[in-house]
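A single protein chain has been omitted from the complex, and every remaining protein chain is retained in its original position.
Just so it is clear, A, B and C label the chains in written order, and each chain counts residues from 1 on its own.
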Amino acid sequence: MEEEFFLLLAVVATATGLLVVVAKNPIHSALALVACFVQVAALFILLGSPFLAVIQIFVYVGAVMVLFLFVIMMLDVQKEAKTRFLTPGAVPSLIVLLLLAGEMLFLLLQSDRLQTFRAASPPDQTQTPADISELSLLLFQDYLLPFEVASVILLVALVGAVVLAQADPEDNTHTSGEEAK
Amino acid sequence: MIPLSWYLILGAILFATGAAGVLLRRNVLIVLMSLELMLNSVNINLLAFGHQMQDLRGQIMAIFIIAITAAEVAVALGILVALLRNKHTLEVDDLTIMKG
Amino acid sequence: MESVIAILPLLIKMAVIVAVLLLLPMPLTWLERKIAGHIQQRPGPMRVGWHGVLQPVADAIKLLTKEDHIPAEADRLLFKIAPIVALVPPFVVFVAIPFGEPVQMFGTEVTLSLSNMNVGLLFILAVSGIGVFGIILAGWASNSKYAVLGSLRSIAQMISYEIPMGFSVIGVVMLAGSMNLFDIVARQDGLWNIVYQPIGFFVFFVAGLAEAQRIPFDLPEAEGDLGAGYHTEYSGIRFSFFMLAEYLVVVVLAILNVILFFGGWQGTPPLVNPILWFFLKVGFFIWVFMWFRFTFPRYRYDQLMTIGWKVLLPLSLVNILVSGFFMF
Partner (left out) sequence: MARTMTNKSGWIGKVFFLDLLHGLSLTLRYMFARTVTHMYPDHEKWIPYSRHRGHHFIKTNDEGDVNCVACELCSKICPCDCIIVIPFEDAKGNRRPQVFDIDLARCLYCGLCEDACPADAIKLGQEYEISATTTEALVVHLEDLIAAPGKAENGGQVMPAKLITPDKTALKKTGKDTRTHSVTVEGTLKAAEGYDWWQRIRK
């Protein structure tokens, strides 16, 4: 049962991930990315971390992608719909890409360490998935400093985004609809 | 029980897809979205290893990645809006003023 | 075969919930129109059936037989899937919602929820947060000025009010020490949370009104200035999907208010079934939402943002601080 679910989710995630890259209209890519994130959240549940799955939906789908769509809707996407992206100039990057993908897959399929690792430590299936309280204890005891640093980074990003998106006071030609963020 | 390598292969595929988006697309928005995809594939890897080893630190790392991603997206979209206001373009090829 | 029998109660529960939810908006529209009428000193619908109880049926038939119109310049695929995308999250939310203590039925114990997940509250908040995608899609795909304006407003509003809404429930989670909704209800055995968390309840209630886009925060679909906002271009069955989603969000909010702050099925008076008591409370909140709707005028856009960021957000933070102080 679990394998079937994984395969389904993985196939949909891969397909929507590809759609993100090949869709002409940015709003279609954004929606494909939303679908992909939802699949990944479901995979997180399979991985025994429902908290991360919910956070994934909350932050990625509910906030980040909504911001993306907000920006896309404020911009003109008509021009992009006409441009081609597989230009001759993209050939070197395509080669690099194929090399990268091939290398990763090769290493994954051929690596002895991965095989031995799998053989060495079979995961304990009888253990119940970790509770959120354990997670939070770990986060707020051992990882308190990184947590605080992350929150400061978020604050800085908040202030930075507001300053960046603010229209110049002298420049009245543009409406300032971005403060809503 | 799903083998660990399945998750790793899925992560690799998503990472390669995201890299393709970053390298091949010229639209800043889609480049940003592809970056999100790559970060997500990293999260899958972290959680898969954490699950395999019954170690919560994988989840902790994933939480940090998600938090930092949110910050990154806010700043990036702010830059993007400012960019559009000043340069009126979203093509990465047109944004070359930093070139020496 | 055994696995089928194992999940049979789950399937039955799912079927019951989906059927009830699909039919629930019909009495709710009737109730809303009746309440609107009586607040304005008129009787409301009276002609179809006894006191107009069959009016929703007539409305449904009208909506189903209407022409399904798609604007010429619309993004057809997105236009078609937007109502479904809007409808799914309110249904998914019900996966995590409990309706009462487990009951004995046909010799087995039946839990009155689809899934007893330990991140239930966070799940509900997250899933109701993605309800905005239907609105975004509808607004964008319609290729109409009013629709786009409505969905832009709605995005800004949803993002702004999700934050105080999330913060306001933290007090409740702190009191219960759990995000499981059963635990939260069990915690309110003696006194309801409203006693400990009046500010939290206030913030949650107001932010909930804004999240459901009810008056006085219904700017995304302000008839006066936007036509009908994001669903201006929709007609017939697709429009009814949006209506359905709207009413379900109201129901979800009423249930959440009851579970988080009014003790769920706790505090049942004698001779009343706890589950009935729970639904009575939910009905009371639905009535309150409708009462608000026909009492208050719509806020201006800048007032909306001011309330969200400068009033509710500080209030919810103060609430967390104060409850943390008292618990310590």
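The working rule: a contact is a pair of C-beta atoms (placed from the backbone, for glycine too) under 8 Å apart; a residue touches a chain by one contact, two chains touch by 3 or more.
What you see is a predicted model; the values in this text were computed from it and never measured.
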| item | value |
| --- | --- |
| Which displayed chains the hidden chain touches across the whole complex | C |
| Contacting the left-out chain in the complete assembly, out of C:24, C:39 or C:54 | C:39 |
| Residues of chain C (touch criterion as defined above) contacting the omitted chain | 35, 37-43, 46-47, 291-292, 294-296 |
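Keep this in mind: only the chains that are shown with their structure count from here on.
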| item | value |
| --- | --- |
| A-B or A-C - the one linked by more C-beta pairs in contact | A-B |
| Between chain C and chain A, distance of the C-alpha-averaged centres to the nearest whole Å | 28 |
| Where chain B touches two or more other chains, by residue | none |
| Chain C - residues contacting chain A, complex | 75, 78, 117-119, 122-123, 125-127, 129-130, 132-133, 136-137, 139-140, 148, 151-152, 155-156, 158-160, 162, 179, 305 |
| Chain A - residues contacting chain C, complex | 25, 27-28, 31, 34, 50-51, 54-55, 57-58, 61-63, 66-67, 69-70, 73-74, 131-132, 177, 180-181 |
| Complex contact set, residues of chain B against chain A | 1-10, 12-21, 23-27, 29-30, 32-34, 36-37, 40, 43-44, 47-48, 50-54, 56-57, 59-60, 62-64, 66-75, 77-82, 84-85, 90-91 |
